[in-house]
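Showing just some of the chains, left in place.
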Amino acid sequence: MQADLLSPAQRTRVAQLLHQHTPLVHCMTNDVVQTFTANVLLALGASPAMVIDAGEAAQFSAIASSLLINVGTLTQPRAQAMRAAVESANHNNTPWTLDPVAVGALSLRSDFCRDLLLLRPTAIRGNASEIMALEGQSAGGRGVDTTDTAAAALPAAQRLARESGAIVAVTGEVDYITDGQRTLMAQGGDPLMTRVVGTGCALSAVVAACCALPGDRLENIAGACALMKYAGQQAAHGRGPGSFIPAFLDALYVMNEGKAV
Amino acid sequence: MQADLLSPAQRTRVAQLLHQHTPLVHCMTNDVVQTFTANVLLALGASPAMVIDAGEAAQFSAIASSLLINVGTLTQPRAQAMRAAVESANHNNTPWTLDPVAVGALSLRSDFCRDLLLLRPTAIRGNASEIMALEGQSAGGRGVDTTDTAAAALPAAQRLARESGAIVAVTGEVDYITDGQRTLMAQGGDPLMTRVVGTGCALSAVVAACCALPGDRLENIAGACALMKYAGQQAAHGRGPGSFIPAFLDALYVMNEGKAV
């Protein structure tokens, strides 16, 4: 396993690109994390929009900079709307990112995510259990928690990247980002991030935003992982999970000012 | 364009009326801003309730003090439930407010909002792009962002007010509130308010609450705009978007104590 550690400069560059390009991110995400996801994107200078009716979602993913599909609170009507959005995104060259929340043990989302792989996502972001389940190795974790480490899932992530054509980010204590050939690594973060709902889901939205940036996509996505870990580390310092949330958004907000280097 | 600037005393009076009358606001709003909307109303002494099933929504809008319709995450079933609520509100003299989020480019919400105009909303609150699109001038903005200033949209707002019978608040860096004859103006606020999701949607909920207050409705709605801008200005001072959110709710909470004057 060879993985290159991302430099602080790469993380700052991604934050600057987000502020310069203000990507309009069409978020089709779960009920629990919508507000936090929107606020994370706004803090980074991106522009979130949640559009969920099938007809409107297809219209909107045609004009958005990128699309996020997160299956956390999937229902049959939402699956149909997501599929319509993905097909429109592909037709209009809008990059799209898949977050396969809790895939494995639950049927509707597992079948749906495997179907979506055929529509060739631009990026996939999940924890170790989710990536291994999506790749076909395991039955998934315990709800949204992972029971495996990201390092253990890296071979599955690399195979998934090669098979699907997506850049795959498998995240945990350390994040690995791979296109199946090259692998980058992002370190940092804090265990407190697992005591706040939505940090992983919001990262997927930032990954989606980065898919709309110019430059090396693998490095940009790794930069997204690194900047979220860095802001999390800063925000966790001496705090509980409640005060972490505003501190995390504040830390993201100043990320493009070069203070992060 | 003649518009009278609201005095600080009018803003404080609205805050005091909200605490005295504790209007019960039936919020049919989008998924992203529900919690923030509820907390804004609670901080101001109003009482929010989200009831979304068509049958229950019709029952509830009959007994609520006012109704809010926000189409941010519209779906077909929600549109049906909203229509049932509006018809019941009209039948029971419950004032109702329309927030035409991102109307213009997206079909379902654009058709739905134009239909709703025939049911004569009490108030309409939107940004410049939304008001111009609703009035028929433009194809709308970029998602929920506006690409026009409120001042540029004032003529459209005045026409919309005259045609629909609603009081129209077109909000941005400066807010204009008009019944088609008189126009009031609210200043203040902070650019940080655009880096937090839901400040506009929550304002629409406060406008809805103010439609249930005694006195001059145009002045009450302008007071709602002014108090949100004032609280935003106070909360933004030296803060990032994360710490802005609790500070904003805290600032609203003390607004009726005369500190705002």
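Going in written order, the chains are labelled A and B, and every chain counts its residues from 1.
FYI, a contact is a pair of C-beta atoms (placed from the backbone, for glycine too) under 8 Å apart; a residue touches a chain by one contact, two chains touch by 3 or more.
These figures come from a predicted structure and were not determined experimentally.
K.L.:
Of the identical chains, 2 are shown; go ahead and state how many the full complex includes.
P.N.:
If we count all chains in the complex, we get 3 identical copies.
Going forward, only the chains that are shown with their structure count from here on.
K.L.:
Chain A and chain B share one sequence, so how far apart are they rotationally when you fit their Cα atoms? Give it in degrees, rounded to a multiple of 5.
P.N.:
Rounded to 5 degrees, the superposing rotation is 120 degrees.
K.L.:
Could you grab the centroid distance between chain A and chain B? Build each centroid from C-alpha atoms only and quote it in angstrom.
P.N.:
32
K.L.:
Provide the residue numbers of chain A that touch chain B in the complex, in ascending order.
P.N.:
Touching chain B: residues 24, 31, 34-35, 38-39, 42-43, 47-53, 55-56, 59-60, 63-64, 77, 245-254 of chain A.
K.L.:
Hey, which residues of chain B end up touching chain A in the complex?
P.N.:
30-33, 35-36, 72-76, 102, 105-109, 142-145, 194-198, 239-246
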